[in-house]
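Complex shown without one protein chain; remaining protein chains in place.
Think of it as A, B and C in the order they're written, each chain with its own count starting at 1.
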Amino acid sequence: MDFYQAGLFCTLVCVAISFVALLRERDDIHKILIVDLVETTGLVLICLVATDLAEALILPGLVVGISELLMLTELYIRKENLPIPSFKPIKIEVMRTAPPIITFVLVVYGIILSGFSGGAVAGIGLVFYFLCKGYEERFELLETISGYAWALWIVAFFIFMILPQAWLIAVMLSGGAILIKVTTKMALIGTMREGRNV
Amino acid sequence: MIRHIGKGFRIFSNWMSTYENLVAVYAALGIVVTICGILMVPMLSYHEDQIYSKTMNRTSTLDPYDRGGVPFTMAEIKAQYPDNSPTAGYVTTYLTPFSWFLANTTPYFGTTIVAHPGGIIDEILYNTRGLDTVVETSILFTAFAIASFLFRRKD
Amino acid sequence: MFNLPIEGEELFALEFGDIVNYFSLYTTTLFLFATAFIIIAIIARPERQTDIVFGTDAVYTKEINQDNLRFQRFMAIACGLATLGAVCSGDLFNFSLFTALIGITNIGIVAGVNNRYVLNAAYNYGIVAMVATTFLFGGASMALGTCGTLSIWELAGKGLVPLAAKMFLVLGVMGEGMAPFYIAKAEITRAPGAPYVLMIHVSSLLIFLRVIEIILTV
Partner (left out) sequence: MITLIIPAVFIGLLFHGIHRKVIARIQERPGPPIWQEILHTLKFSFKQTWIPKTASMPMYVFIVAVSIAIWTGAFYIVFSGGSLLLLFAVFMLHKITEHGLGLSSGSPYGKFGAIRSVMSAASEIPLFATIAGIYVVTGSLMISDITRYQEIHGPLLTGAFPIAIAMYIVILSKMHYGPFSIIEAKEIVSGNRTEHFGVWRAGLEVAYALKTFVLLAAFVLLFIGALPWYLMLIAMLIVLISLSFICAFTPMLSPFDAVAMQTVITGVLAVYIIILGVIG
């Protein structure tokens, strides 16, 4: 029995166990938790291949799991007609004065980094800003920007495929677009409070 | 006897027609198939000649991000159809100016001391397995669209 | 290209780096069928469901919310495009990703409907669709581990892919497409918006047909 077989054996046992849990579970919200467990074992099955390709396949696998979780939990809230908790914003002085400068620093640093990780850093800045300051939602605007950035990113991919000699343009395009996309997507999380949609 | 079979069948079909049991039905099928899979493990052996096999150059200053080759040139990746993507590696080895500076001046790039993000596109195979990337982001996009649509419904 | 007595001759191949999509007589038929239903989803108005008031002769038609309708149409088109991708993909992992996308958009089509039964069924279906990705990705990665490649072109006709991986793939597609698990899907079908609801069935049957071609080919 080589390493791959041993790993496969253990993982499949884990898959079976997690499915037994799913079989026995009756409560809707607990099912979501178990589903997360099951998905993780699926990722381990990919990891077992242990090449660069496996590394590249894990990211899509992870993203599929996260996005389905996001959608299902929202569907659950809708299905159960759960009210959205309302709370008063905390009144701390530093939360009114600090956000601009912190956000500015984080966004600038994110732009220097560029790309996916840059987007994440800049996005955290904006999340912070919106959480502290923003009581008005700007979903439409952020969504539009995010959508266009996503489309540009896909365009860059097609440039790589069809016109490889223009790769520099594609690199710049995709780097910039993903920066904007990730930033706006994360910023949207900051605006997810029952404020006014402007 | 026949009456019992008929009664059992009725219970079965009633149980199957309740959608709360759907997850349980699928889980039961999943367990059966996984057990079949476990029994077949001895027949599966690892294929040594993999594409995109993993080679790590520990001495490189770019260590975890090093895909071979000088940035902006061809990288040696064992791809499935090398002739379809002769430019593989143009992107995969791209670093942001700051990471490039770190990598050239210090040996610590990518270690825990300087945990600095890699390049514009961390996904190593953007060029050769790009369609995966497109689908993956589409999935995220769709799920986000559904979640935000549900979140913002006012009725 | 492979010349197997399974699906008719190859018509044309489309290269995207390491993922080579191909069209055979069989997949082209599926492709055209999906295209036709996408066009229908774009141009057709939704039907107005009529309900009979119990105990009387009165009949009324349900109104469909405009926002909801637009969202449903968007999801139906996305679902159709994912189906197009799944039927012509020439790579096992890429196929599973497209299939996962179909699972998500299928729930999206009915997510906006304001009916407790539909939402409950969609939720249960969603859980199955999520769990099924384990089998899809597991099947694809087991094929990769044991054969060293994911390309259907390379694997075709050699019979290298182990039976376990094939079973995983089929079970994954069954979960994503709800192929024979009838009950939740029947509840989902009660949702209004016929051209869009029909897309759920089109996509799930087409991926089922495709996975059968794949497991017979590899």
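Annotations
Simple rule for what comes next: contacts are C-beta pairs under 8 Å (C-beta built on N, C-alpha and C of every residue); 3 or more make two chains touch, one makes a residue touch a chain.
Note that this is a predicted model, so its numbers are computed, not measured.
The chain that is not displayed touches the following shown chains in the complete assembly: B, C.
With the whole complex as reference, residues 9-10, 12-14, 16-17 of chain B touch the missing chain.
As for the chain not pictured, it touches chain C at residues 5-8, 25-26, 29-30, 33, 36-37, 40, 43-52, 61, 163, 179-180, 182-183, 185-186, 189-190, 194-195, 197-198, 201-202, 205, 208-209, 212-213, 216.
What we mean here is this: only the chains that are shown with their structure count from here on.
More inter-chain C-beta contacts link the pair A-B than the other of A-C and A-B.
If you average the Cα atoms of chain B and of chain C, the two centres end up 20 Å apart.
With each centre defined as the average position of its C-alpha atoms, the distance from chain A to chain C rounds to 24 Å.
Remark: chain A and chain B have CA centroids separated by 14 Å (rounded to whole angstrom). Residue numbers of chain B whose C-beta contacts span two or more other chains: 23, 27, 30, 37, 41, 44-46, 50-51, 85, 125, 127, 129-130, 132, 135-136, 139, 142-143, 146, 150, 153. Shared contact sites, meaning residues of chain A that touch two or more other chains, fall at 4, 8, 15, 19, 22, 31, 49, 53, 57, 60, 64, 67-68, 71, 75, 78, 161.
In the complex of the two chains, the chain B residues touching chain A come out as 23-24, 27-28, 30-31, 34-35, 37-38, 41-42, 44-46, 50-54, 67, 77, 85-87, 90-91, 94, 96, 98, 117-127, 129-130, 132-137, 139-144, 146-148, 150-153. Contacts from chain C toward chain B in the complex involve residues 15-20, 65, 71, 74-75, 78, 82, 85, 89, 91, 93-94, 97-98, 100-101, 104-105, 107-108, 111-112, 114, 120-121, 124-125, 127-128, 131-132, 135, 142, 144-151, 154, 162-164, 167-168, 171, 174-175, 181, 183-184, 187.
Those residues of chain C that touch chain A in the shared complex are 16-17, 93, 97, 100, 103-104, 107-108, 111, 116, 119-120, 122-123, 126-127, 129-131, 133-135, 137-138, 140-142, 144-145, 150.
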